[in-house]
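Have a look at the structure below before the remarks.
Only one protein chain is missing; all other protein chains are in place.
When the chains are written out, they are named A, B and C in that same order, and each has its own residue count from 1.
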């Protein structure tokens, strides 16, 4: 595994949890973004993710470097899966270890926000009656752009 | 497994992640508190945890109920290990799933704060030259009572 | 007969995990006073009492048959 990677196969949580753990870590936070069946009353059949792989991995590593600078002592791994994902599949996983828990929570949440801003990955939602690439231009009534 | 339990054997992260996942979950957060080797410049050899098991499991379930009330839609599992734990072993694991990520982060952090306040579990630190039961009465200079 | 549990530092101080007190009824405060007198260094001001697995107030009354536990400051997590 690489600590910042795009993969095309199912994401194994344990592998990334093990990677960030070390004798100085008192806290580990793991976030997974999973494919949800219902969004705003519309049923998703599956999702298709696409990435500009080399740039996406570079941007994930940059986010990791930002985290290490802002929260000294954290160790980070981020992986995003592409291709077709079924309901409950993990699309993205962020693992953070830290000597203390506060940084592990904060840094982890920072990572997902940054991923949604800068990493060249795109999601297409496929429903029973259609499909659409999701992006910032698309807003559901009364909602932000966040999907998980 | 029980969703709120005290165990005496190593904690399997995947088991609890699987438990909270369902088709309506778009986000899962997992927190683990791990045994850290160095705390405030003192080297820990290992930790020993003890619990008032039936009351501890009851209090963990109450914390879960508080979370479900405050963050509707979350699904929660909390497990704490007791006995002798080595460096990097998981002492506590909190798994939270939610339709959206913000609640998954917030509810998870709420859980660990509440555990440290109300659940009858005690930690003894064993160093090279001594040992001590840790509790709120014990404060390291310039620090709160948190250990992870 | 009231059963009491000792944990952590209190288990080591008293040298026992539990014992039975031959009383019909007493308040939580009275139980704490008894413990402090019986086990010097008990530190009753820092200790909560659980009655039947629920935190009790100082003037709650413990009845024969209740199961009590002394809860020193917790440190889980």
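We take it that a contact is a pair of C-beta atoms (placed from the backbone, for glycine too) under 8 Å apart; a residue touches a chain by one contact, two chains touch by 3 or more.
Being a predicted model, the structure only gives us computed values, none of them experimental.
Considering the entire complex, the omitted chain makes contact with A. Set against the missing chain, the residues A:25, A:74, A:92 or A:107 yield one that touches it, A:92. Residue A:58 is the one among A:15, A:43 or A:58 that touches the chain not shown. Residue in contact with the omitted chain (choice from A:85, A:103 or A:121): A:121.
Panel shows chain A; residues 33, 49-52, 54-56, 58, 80, 91-92, 112, 115-124, 133-137, 145-148 of it touch the chain omitted from the view.
Keep this in mind: only the chains that are shown with their structure count from here on.
Chain B and chain C have Cα centroids lying 25 Å from one another.
One finds 48 Å separating the Cα centroids of chain A and chain C.
Counting partner chains per residue, chain B shows two or more touched chains at residues 33, 112, 146-148. Not a single residue position of chain C touches two or more of the other chains.
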